Every structure is written in C-alpha cells, then in structure tokens.
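Quick one: the structure is below, questions incoming.
Note that this complex is displayed minus one protein chain, with the remaining chains in position.
Chain lettering (A and B) follows the sequence in which the chains are written, and residue indices restart at 1 in each chain.
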Amino acid sequence: MFGFTRQQGIAFLVMFAAVVIAPFFLYPVFLMKVLCFALFACAYNLLIGYVGLGSFGHAAFFGMGGYIAAYTAKKWGFNPEIAIITGAGAGAVLGAVFGWLSIRRQGIYFAMITLALSQMVYFFCNQAPFTGGEDGIQQVPRGNLFGLISLQSDMTMYVVVSVVFLFGFLLIHRIVHSPFGQVLKAIRENEPRATSLGYRTNDYKLIVFILSAGIAGLAGGTKSLVFGIATLTDVANAMSGEVILMTLLGGMGTIFGPVLGAIMIGSIENYLAQLGAWFAVTQGVIFVLCIMFFRRGLLGELAARLKLSL
Amino acid sequence: MFMIFGYSSALLFGQLLLGLINGAFYALLSLGLAIIFGMLNIVNFAHGALFMLGAFVAWALLEFLGIPYWWSLLIAPIVVGAFGIILEKIFIARLYKLDHLYGLLLTFGLALVIEGLARNQFGSSGMPFAIPPELQGGTDLGFMFMPNYRGWVVLASASVCLVVWLIIDKTSLGANLRAATENPALVQSFGINVPRMITLTYAAGVALAAFAGVLAAPIYSVNPGMGSSFIITVFAVVVIGGMGSIAGSILTGFGLGIVEGLTKVFYPQGSATVIFVVMVIVLLTRPAGLFGRGGH
Partner (left out) sequence: MSLTRRGLLAATAASAVPMSARAQRPTLKIGVLTDLAGVYQDIVGPLAVECTRLAIADFGVSAKGFDVEIVTADHQNKPDIGASLARQWYDRDGVDIIMEGGSSAVALAVAAVAKDKNKAYINSGGATSDLTGTMCNAQTLHWTYDTYMLAKSTGGAMVKSGGDSWFFITADYAFGHALTRDVGSFVEQGGGKVLGKVATPFPGTTDFSAFLLQAQASGAKVIGLANAGADTINCIKQAREFGIKATLGGLLVFLSDVHSLGLEVCNGLVLTESFYWDLNDRTRAFSERLKAKSPARRAGMAQAGCYSSALHYLKVANDVGVGKFKAAGGADVIEMLKKMPTDDDVFGAGSIRPDGRVIHPSYLFQVKKPSESKGPWDYYKLLSTTPTDQAFRPIADGRCPLIKA
C-alpha cells in the first residue's frame, strides 16, 4: 500500500491508530495544532530531507496559506474545504516565485535567499490591508464542510484536520517513492552526476519546491481555520526556524520523523508557554544537541540502530 | 540651496550621509561574515547575536566596572572574540567535514540560545547607553546638523574595514589565510597550524561583530533583539555582494546603506524592503553576486 515497506506499514498503522484514539484522551485543539505542524514539517522534509535544499523561509508559505484561507473563508464566504485548498494554492504560487529565484543558487546561498525573501513576505503581510496588520484576520468562521456539516464542534473539526493531515502525509510519501522521487534523491546525492545523466535538475528542484510550498500552505490554511485566526506569527522567521527544528529533531529524510518532531516541539511549546523566553532557549539547545550528537534526528538514529527504514 | 527631483539638496545630502552611517554597520557585519565564510565555509548565523553581545559587554563594563566607552571598543571585541574561540572549539570545529547546512543550523541554534538568555536576563526593552562625553553634541554642516558620534561611527568603521582589507590583501599573514582557504592540506604541510588559524579567524570575525555592537550601543538602545533585526538585512547584503571578495563585502555594505538612505526620501515605506528588492534584481542578472566568483 502506497509503497510502504512492511515496517513503515506497521508504523503507519500505529500512527493512524494514535490519530484516531488521541482526541478521546487529549485536548483536541492542541492535537489539531500538532497535526497542522506535523504536516508543515513533512512538507519541509520533502525539500530538505529528499532534495537537500535547506530553506530558511518556509514560514512564508505556511503563513500565506493561512492568510488566504482565512480571508476567503471570512470575506468571501468560501466553504472550509475550498478555503483550505485556496490557501494551498497560494502557498504553491508563492513557492513558484521563491523557487524560481532561489534554486539558481545552492547550499547556504539558497538558505540566505529564502530567508531574505520570506522577510519581504513578512513586511508585505504586515502592511497589506487584507491581512489586518498586527491584528491579523480574526474571528474566521470554521463554516460548514461542503456547505452541510458544521465544524463548530472541536471533534468534527478534528476529523477534518486528521483527514487533511493523512492526505498530505500520504501524498508526500507517494511523491518520494515515485520515479520523480528517485531523481530527487539522485540530485541530493550527486547533482552534477544527475545533470550529466540528462536530468534537468533545476526543473526537478523547482517542481518539488512548489509541491513543498503548496503542502505547507495546506497546513497553514487548515491551522487558520482551526483557530479562527491568521496572524503574522505564522509568516515570521521564528516559524521557519521552528519547522526546521521539528524536522531536524525527528529526523530529516525519514518519513515519520517530522511528525514525531512536531509532536515533541508542540508539547514543549505548550508546557513552556508561561516561561516566555525560555522557549527560545530550549529550542536553541535542542538545535545544538541535535547537530552535535544526533544529526539524523531521533527516528533517523533509531532506524539506523535497528536497521529499519522509517 | 537647490532642488533635485523636487527635494531640497539639504535633505538629500543629509539622507546620503545617514545612509552611509547605516552602511558602516552593514559593512562591518558583512565583512566579518565574509572572513568567516572564506576560511570556515560557514555562514555564521550567530553573527547578529554576537553583535548584540558586544553591545551588552560594553554596557556591563560601564555599568558594573565603570569602564568607559573607549576601552569597551577594545575590550568588548576581545571578550566576544574569546567567546567565539570557545564556540569554535566546542561546537563549530566538529562540523567542518559535514554539509554546510549543519554549520548554518548549529549557529542558528546558538543564536537562539544567546538571544533567549539575554532576553531572560535583561528583558526586551533595552538598556540606555550614553554617547561618550567627548563625542556629544554635533556640527552644523550647513545642510544638516551632524551629531559628532555619527561621524565617528563612519570614520571608525571605514578605518577598521580598510585595515582588515590591507591585512588580508597585502600581508604575509593574509597570504597564508588566503592560501589556507584554497588548499588547507598544502598550507599545513608548510608547517602552519591551520586549525589554529581557523579558530583565530572565527574569533576575528566575531570580534568585528562585537566592535560594530559597541559602535551601535549609543545609537540604538542596547537590547537583545538588536542583532536579529540587522542580520537578515546583512545576509541580503552578502548575497548581493557575493562572498568572493573582502573589498566587495565592504563596498556593498556602504553602497546599500546609501541606497537605503535615498529610499527614505523618495519612498519611506519601502526603505525596509529596498535591499531585498535589490537582492532579487542582482540574483536575476548576476546570480553569483556583484563581486562573486563562479556559480556558488
């Protein structure tokens, strides 16, 4: 199924069961937030884990997806599913622009360019009238799914969010395990060689960049409907840092790693909310520890120990 | 008094000069980044945090030990440079054989820790730092009132940049440095301790950031966020200039400061984004940057 190995299949079933059971024990709003971030991290992982492109500006797509979904749902009365898809589209369009400009350069230049571009998007969102500046777009209605099912209850919304998450997760998995995904891995391992084999590597990179941005937009759009608010937080640099951290902590280039990373960072954030700047310090410490001691991330190290592919 | 594009020359000259002052900071910071990058192949994301640290060291020296600004200009870079040596030895040195991305992520994490701790310790609103008495007041230049301190900033920054450039381009030390960048194994075989050279280069680069921090302290309030607001702009400066040459990073820094200053006259709202717009244009026309070599 979906090109999973046996172990991955088992891991997927475990994750699926957890998604189903969790809301009966834990606060659903918290879980929805984690699922949105998990999807965002998976989208980021598609780029850094499978193509080796380290973007420092992914918040732009996540945040823009959130703004567009919130705006269309609130001002134009779009149904939630249409609003979320529009948000994903906005992320993809922005991703096309970013990608077109940034894939001309590699490595750290790529990182700095994406960072600078996302800073521009941040300024734009702060000043453009439609985003509501620092107030953001507030009181966004969750609306009725397909015009029929009210999403007002947290449980109903949770079902929608889980479906979006699982869809995005499987989509990414499908991309990675397609022939297209094999070329991506070849680019990551040795780009000149992939070029010499006749692949137009820049085209491949651009396409995957757009896909990653689109899925990030999907996650952002979903999040803004869950919380009924879209704000500058989601386009700010700190958000780009956070998604990198989730992916790194869970394991870059593993399928389930980003999900694990999102759960861990989400929980830490939840507990440390009242401690203010300690959250930033904790994030920084985790960054340093990951880089120094387990660069493959928690799942990556575990998989290597157990000789599994997760 | 004459008019240019409907603006009085006084206003324009004033803004040019102010742009030069901002450019002085861009130049110092991007110079430090370029030196570190040239030698270590690492983009030092912690540069902004170390810039902030420099300002805080100056503040602490004055507040707790009564050591005046002038000594801070010397002491703060040394203190922060020593801190840089520790960072390099403990963390960064272990990453040279790995993908550059890891260096970037590591220094990003370090920046978060340093800034977070400063925020916990000192709060966000910042500490006042008075202009040293010798430089208080200003000079009437005819077209504007120029605070003496600002003039000093441009002067100090330009001279430091010049000296660093001379050292790297014209001395044997600089020659060794440049050679080690190209071929570390060969230079090592000449009996030069390359790892130590790398460590000291990193220390020198962050010392420049700290020096800029001390210069900035009397102008901006000394606060934990002062570095992060600069660093992204400086990254854009680096992308525009290309990291190929030391002189290039200095010229780009000053040049973009002036561009930004002029934007403040013609389209104030755009002054925060103009550097990023320039970056996009440069990327489209000269992907390697204005002074860059090769593809990446």
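Going forward, contacts are C-beta pairs under 8 Å (C-beta built on N, C-alpha and C of every residue); 3 or more make two chains touch, one makes a residue touch a chain.
Everything numeric here is computed off the predicted structure, so don't read it as measured data.
Chemist: Using the touch definition from the top, which of A:227, A:256 or A:287 touches the missing chain?
Modeler: The one listed residue touching the chain not shown is A:227.
Chemist: Based on the whole complex, identify which of A:126, A:144 or A:309 touches the chain you can't see.
Modeler: A:126
Chemist: In the whole complex, not just what's shown, which of B:22, B:44, B:72 or B:245 touches the removed chain?
Modeler: That would be B:22, which touches the missing chain.
Chemist: List the residues of chain B that touch the chain left out of this view.
Modeler: Within chain B, the residues that touch the unshown chain are 8, 10-11, 14-15, 18, 21-22, 119-120, 123-128, 130-131, 137-138, 144-145, 147, 149-150, 219-221, 223, 225-226, 229-230, 261, 264-265, 268-273.
Chemist: Since one chain isn't shown, list which residues of chain A touch it in the complete complex.
Modeler: 25-27, 29-30, 33, 123, 126-127, 132-136, 138-139, 227-234, 267, 270-271, 273-277
In this section, only the chains that are shown with their structure count from here on.
Chemist: Taking the complex as given, what residues does chain B use to touch chain A?
Modeler: So the residues of chain B in touch with chain A come to 37, 42-43, 91, 94-95, 98-102, 104-106, 108-117, 119-120, 228, 232, 235-236, 238-239, 269, 272-273, 276-277, 279-280, 283-284, 287, 295-296.
Chemist: In the complex of these two chains, what residues of chain A are touching chain B?
Modeler: The touching residues are 48, 52, 54, 56, 101-102, 104-109, 111-113, 115-117, 119-120, 123-124, 127, 237, 241, 244, 248, 276-281, 283-288, 290-292, 295.
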